[in-house]
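With one protein chain withheld, the remaining protein chains of the complex are depicted in position.
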Amino acid sequence: MSAQDDNELLTRVGPGTPMGDTLRQYWVPALLRSELPERDGPAIRVRLLGEDLIAFRDSAGRVGMLGDHCPHRGASLFFGRNEEGGLRCVYHGWKYDVDGRCLDMPNEPPESNFRDKIRHRAYPCREAGGIIWAYMGTRTEPPPLPELEFMGVPDNQIMLQKRLQYCNWVQALEGDIDQSHVGFLHSRVADHGPFTAEEAASYDSMERYYKRIDRRPRYSMVDTEYGVMGCATRTAGGDAAYYRVTHFLMPFTTITPPGAEADPSRSIRSWVPMDDESVMVFGISYRPTRPFEEREYQRLKTGAGANWVGEDHFLPATSEPNGRWKPQASKANDYLRDPELQRTGPYTGIQEFWAQDAAMQESMGSIYDRSTEHLGTSDAFIIRTRRRLVDAAKALRDGGVVPPGVDEPEAYRVRSVQVVSPSDVPWMTATRDLIQVVPGTNPGGAALGLLRQV
Amino acid sequence: MSAQDDNELLTRVGPGTPMGDTLRQYWVPALLRSELPERDGPAIRVRLLGEDLIAFRDSAGRVGMLGDHCPHRGASLFFGRNEEGGLRCVYHGWKYDVDGRCLDMPNEPPESNFRDKIRHRAYPCREAGGIIWAYMGTRTEPPPLPELEFMGVPDNQIMLQKRLQYCNWVQALEGDIDQSHVGFLHSRVADHGPFTAEEAASYDSMERYYKRIDRRPRYSMVDTEYGVMGCATRTAGGDAAYYRVTHFLMPFTTITPPGAEADPSRSIRSWVPMDDESVMVFGISYRPTRPFEEREYQRLKTGAGANWVGEDHFLPATSEPNGRWKPQASKANDYLRDPELQRTGPYTGIQEFWAQDAAMQESMGSIYDRSTEHLGTSDAFIIRTRRRLVDAAKALRDGGVVPPGVDEPEAYRVRSVQVVSPSDVPWMTATRDLIQVVPGTNPGGAALGLLRQV
Partner (left out) sequence: MSAQDDNELLTRVGPGTPMGDTLRQYWVPALLRSELPERDGPAIRVRLLGEDLIAFRDSAGRVGMLGDHCPHRGASLFFGRNEEGGLRCVYHGWKYDVDGRCLDMPNEPPESNFRDKIRHRAYPCREAGGIIWAYMGTRTEPPPLPELEFMGVPDNQIMLQKRLQYCNWVQALEGDIDQSHVGFLHSRVADHGPFTAEEAASYDSMERYYKRIDRRPRYSMVDTEYGVMGCATRTAGGDAAYYRVTHFLMPFTTITPPGAEADPSRSIRSWVPMDDESVMVFGISYRPTRPFEEREYQRLKTGAGANWVGEDHFLPATSEPNGRWKPQASKANDYLRDPELQRTGPYTGIQEFWAQDAAMQESMGSIYDRSTEHLGTSDAFIIRTRRRLVDAAKALRDGGVVPPGVDEPEAYRVRSVQVVSPSDVPWMTATRDLIQVVPGTNPGGAALGLLRQV
């Protein structure tokens, strides 16, 4: 970053900050629908963009998202009674509906009209794709929800997970659009030894194979309506190129390529700031054309060979917001790194895939000071993404410009892809038909019919 | 509060703050006498009004209250040797008496008169009512102790307990003079169902009965020499009114009504600031006319049906000041709230009476920001109490005016009472004879001879 000011602007998300105002223009993933399973069930704590909120599902099934503190005398509505169309503070019985209206004020004289003067902070919520989305912005009529592909498929074609990370959201997000780290951070020691033909034949993943071949991807990016699309190009042997197309979708979502097989499972992640120093990662896997089979579901859940940690990798739930999504592998235990294992197994000595990322992203500091970094050509996608975020925040702050994608929900209908192509076919040409969501279809990279070449 | 300035002035108690100076005009409950049981026993830590202090009982039985840090080179006197009329720092053997005089300086040359130049911070202490009181003000001759009724009865007529709370003292104090919360926070779910005649007959407490009848008390307050006296009036059926008279006694003491039976046990509480963000609650129960019977004592101690938690509700003692008075039910465990229980049992899902209050008062934030609140008519007593505190602090700061009650110890000879009265008899008339301490008497509310009416 050229200036510390821009780093502040980029990273801070509290109410009234330029980036905070920008994020509040969008719908924000707040909770899994499964976290509020029943009508009139217990309220739960949510921390979003530096705000402490209380979420509940009312008698009619609507989700409410209220400010934590009762507007009367500030007690937490977390302890509230969720009953008959609203959440009732247990201190004096004041009751609020999902819109923040005060429905009852039973300790005040019946003739009082004080009740009508109370309007509690309440954010509209919608449910789609198994996620509860909140709109924390200023429009009376919220914008439409983004039309991400998974939001249009049935529930049994989606698998959702969450994970808490203790650092600023931007450095976490950056880690996910960074292509060149995969060949190191997520590699195994054996990946760096002599490359024999037998070993080459053993690779079961196109991605792992080409990242072994070429650890120095070249980047090319274009700005889009929804954010940034970028391609990491690697040599694929002979006159072939290996293209990986990744999306950054404003304001904090990433799409990385699925497997190369036909009809692959797809992944999206949202890096939602709880506040400036912690981020709630939503991991969304989905199948565009059919339900998950039980064994596929289990494979994702246990994390065996997959890119998400299973539920047994979390600490026991605490009463903190999102307390149940705290990973066991943490800064306090050096992410369960084993220096001995590091000699022969995972490059990091850390077993879990996402703990490898967390170790890097959290060790950068709570809020990474970008004035000390040295970016190379491999960081081009990151540079572009920061610029997109900073520009959007400044345009909103200085000119009231609506940020990219807010009012273009259909722009979010994109997919990522990995393909092997003749190197004289530009990546945008080679992938054009694969990056648009076409309902009922689901080509993998292998659809191009190109074989890998050693 | 009209302004943030007033909230700061109201809540901050450290040395040199306007409210801190005001509180220091009064005698402050510092310890239970039982915490310093023996002469020349171990010194203990005390935190009062933002100051770290060390208390000890010297060879003559006098209580000393010294600054934590030895004036020589700052080591803590907590580790000191309590011997032969003073507390001796173990670092270099300097020794102080209860007045802060340096009695011995055994590492300095015998000809030195340096010892005479040292005067350590020391606060005069007195013992009354089983409590050790400290005077932290500037007068050479402290004011008289307040003449609260319990301070004049024998020890076996008093039961004392303490409890630590992690919030500012004012919001805790406010919770105790707030009458309308009782009908909600401390109620049971059944109290809000249909009110049958059988159920009505089952009420064993006049207070619970009338709070069921009318959850919307009207308030009336008067300023007094000692602070504020207020009455919460409820409909008692027909042309009867149910009056509850409560006192706020400067600077942080409350008296709420005893039971309605004849010769009731009485209660006083002091909400003593340890610092801006923690408060030591002194709970005082006493019997004006006779000793506690063992079963009464046990009932108070175990908290069965009583308004104080038993000793087994505290966490193991730590070396912190007042560490042994930390409640088990705390913010970290959501006050042991059980959402399932909340459907049918306590209105809050929290079993312990005082944990219900703590959940509210602590969840308001460490120091409650009063600029966001919305006070109703039910908060009239709280508004008046704040005003009394703020006015006293400003009058002292700006004009050197001695705060209310400091030099009127006999003003503190008051009682609280609950009565049912014909509604055309004003509450002050109906309760006049009952709110003054008359030694040898102890009428309950039932003394009025009015029967409750459904």
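The chains carry the letters A and B, assigned in the order they are written, with residues numbered from 1 in each.
The rule is short, and it goes like this: contacts are C-beta pairs under 8 Å (C-beta built on N, C-alpha and C of every residue); 3 or more make two chains touch, one makes a residue touch a chain.
Computed from a predicted model, the values in this text were never measured in an experiment.
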Missing-chain contact, candidates A:R62, A:R218 or A:K301, resolves to A:R218
With respect to the chain omitted from the figure, which of B:G61, B:P106 or B:P422 is a touching residue? B:P106
Thinking of the whole complex, not just what is shown, which of A:S180, A:T224 or A:Q351 touches the missing chain? A:S180
Which residues does subunit A use to touch the chain missing from this display? 171, 174, 180-181, 183-185, 215-218, 332-334, 337, 339, 342, 347-350, 356, 359-361, 363-365, 368-369, 372-379
Subunit B residues touching the omitted chain (full complex): 41-42, 68-69, 71-76, 78-79, 81, 90-93, 105-110, 112, 114, 117-118, 319
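Simple rule for what comes next: only the chains that are shown with their structure count from here on.
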Chain centre separation (subunit A, subunit B; CA means) in Å: 49
